[in-house]
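Encoded as structure tokens, here's the structure I'll be asking about.
Removed from the display is one protein chain of the complex; every other protein chain stays in position.
Note that the chains are named A and B in the order they appear, and that numbering of residues resets to 1 at the start of each chain.
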Amino acid sequence: MTMTSASTSSSPLEARDLRLAYDDRIVVDGLSVSIPRGEVTVIVGANACGKSTLLRALARLLKPRRGTVLLDGRDIHRLPTKQVATQLGILPQQPIAPEGISVADLVARGRHPHQRWLRQWSVTDEQAVEDALQATGMADVADRPVDELSGGQRQRVWIAMALAQGTDVMLLDEPTTFLDLAHQIEVLDLLHDLNRRDRRTIVLVLHDLNLACRYADHLVAMKDGRIVAEGPPREVVTAEVVEDVFGLACQVIDDPLTATPMVVPVPNGRRARPASEPAGAPDPALVNGHR
Amino acid sequence: MDATVDTPATPPAADHRRPRGTGVTRAPDGSLVVRVSGGLSARLDARSVTVTLVTLAAALLVFAWAMTLGDYPMSLGDVVRTLVGQGEQRHEFVVRTLRLPRGLTGLLVGASLGLAGAIFQRIMRNPLASPDIIGISNGAAASAVFVIVVLGGSSTEVTWGALLGAVGTGAAIHLLAYKRGVSGYRLVLVGIAVAAMMTSITSYLLTRAEIYEAQRAVVWLTGSLHARGWDHVRSLAVALAVLVPAALALARHLRVLDLGDDAARGLGTRADRARSGLLLVATALVAVSVSSAGPISFVALVSPQIGRRLVGGSSAALVPSAALGALLLVASDLVARRAFSPTELPVGVITAILGAPYLLLLLARANRIGSAG
Partner (left out) sequence: MTTVGAAPARPDTGAAPSRAGDRRRRSLLASGWSKAGGLLVAIAVLAVVAVCSIAFGSKPIPFGTVWDALWHDDGSNDHLIVHDLRIPRTLLGLGVGAALGLAGAVMQGVTRNPLADPGILGVDAGAALAVVVAIHTFSVGTLGGYVWFAFAGAAVASVTVYLLGSLGRGGATPVKLALAGAALSALLRAITSAVLLLDIRTLDQFRFWLAGSLAGRGAEIVAGTVPFIVAGIALALLSARTLNTLSLGDDVARALGVRVQLARATSALAVVVLCGAATAAAGPIGFVGLTVPHVARAICGPDYRWILPWSMVLAPTLLLGADTLGRVIARPGEIEVGVITAFVGAPFFIALVRRRKLASL
């Protein structure tokens, strides 16, 4: 595949005019997107808007009915699978950890694309696993079974595996779902650090819009299989866009700690508290009801 | 967000962790790694190798012992002398034509069943997965019974008939289940339907046969090593010489297939192809075993389980399962031959009698751990 214009050569991962479908149901049609190099891109949208489907197509897990996905300017479906695996890593939604497997063993499996018949465990492999464990803070628990770890730790192990794979681009499909808030932050901080440290291109699907605003350099908002808005969070996340994409009435303020956009949903009439009342005062409606 | 975070620089690898360029070291999954100059390295699971060697030794011991027992008992010395060509005339026939090929068939069939079972359990990620579901055994059975009852065929002809039946049924199931690709579930359902048709044919033939043919058919259907000769050994050896290397070559993909299809693809394995290839090899192993010895139950189910417990680790190991299958089958055949002497029982009866308590043991363990249904 010939390299195309300079503007596309700066994007490691790109989709052009994609049509994606499951059986007869078209989920995404005519979608084009260009993932910026070396930044954290987050894809957001309501349930079933096609964000996971898009990620899977970018990760070569789903073959588009029409259109192409380009990895460094070349059609991803024409490249050998192993080669793609050395450039692009994916952490899918529900990875399976074999029962009883140790942390180090699982991370080591990330080296699979680099291994051959007679290069089964090279020095590079060993070093890569070591580095990955250090970077994710999992070196201390390297010998423990993955089953025994907390949700946040387990997710970090999977990220370590993707890290050991040694790719420039990492795709993660909802890596924070089912984690409590502290663990969500832990995982997202780690990804942010990896991006800043190595200038890795990271693409995430998140469903928490506020966290997405905090961590994304580039935000992609989707609705019904189309991209509604794209750009830095500050530009993308406005009350109008949120209403359009999520159907949620809200106010967008600045996060008091990070100055990124923060979405505050508008409460319905019953729950709204007048601004003048302090938080601790009893709700007048309830007090009357007690009678 | 650009709030600076204190990211510690990657600390230099501690000296005791610096990877060694050449020599022997240990990989994270516990296996030994041998590195030579030129960047080449190979990985050996020490425990797996030990278990395999010990099991094979045990199998050979049982095999040797079995050679001495029978209607014409002889000492081990006699056996060895006969093999070398210096034995007595009367031992020649018994050893060379009867017991030796039978024992070898047992070893080879047991090994293929163990290997096939391990592959199935690994791919389906289910300890109860067994090659029997797919209906190939039933196809082989129907053809074999057909050859016995209708054609009155010899043992070799029955074997070929069974093999044709297995291959034909396998191909038919695959074709019928194919619709823009093969989904596992559709394959199982079509397999069940085809298996039912094959079983019907078998029942029908059994009712229309002469009683002695029916008896011969039932013996075959239970799984038997009786009168297995050098033809069987040769065909099995050839088949295994092709299938075992194929299985081992594809086995490296199992390491990532274990993690789920998406993760496997992300790591550069063509998940569908690897899985289809492995299933094909496993199915071929089953077809060859069933043709040679009939549908012997339990060996394929039990060997990988025992192997996993002995070797440790998180999933069924291929080579130890094969060795265990071989041991299990020769031992069962010995019991089958001698337990009800002078009558000889088919080996399938014994494997079932041994296998059932094993399943109950699994059940008891599941109870203690309190696994949810």
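Just so we're on the same page, a residue touches a chain if its C-beta (ideal position, glycine included) is under 8 Å from a C-beta of that chain, and two chains touch if they have at least 3 such contacts.
Values in this document were obtained by computation on a predicted structure and should not be read as measured data.
The residue touching the chain not shown here, chosen from A:122, A:136 or A:155, is A:155.
Of A:98, A:113 or A:166, it is A:98 that touches the chain left out of the display. From the set A:34, A:52 or A:136, the residue in touch with the chain omitted from the display is A:52, counting the whole complex. Within the complete assembly, residues 125, 128, 176-177, 179, 185-186, 188-190, 192-194, 196-197, 199-201, 203-204, 206-207, 211-212, 214-215, 218-219, 222, 297-298, 340, 343, 345-346, 348-350, 352-353, 355-360, 362-364, 366-368, 370-373 of chain B touch the chain that is not shown.
We take it that only the chains that are shown with their structure count from here on.
On chain A, the positions that touch chain B within their shared complex are 56, 59-61, 81-86, 88-102, 104-110, 112-113, 115, 118-123, 126-127, 129-131, 134-135, 142, 162, 165, 189, 192-193, 196-197, 214-215, 258, 260. Chain B makes touch with chain A in their complex at residues 1, 3, 5, 7, 10-11, 13, 17, 19-21, 25, 27-30, 33, 35, 39-43, 125, 252, 255-256, 258-260, 262-263, 265-270, 313-315.
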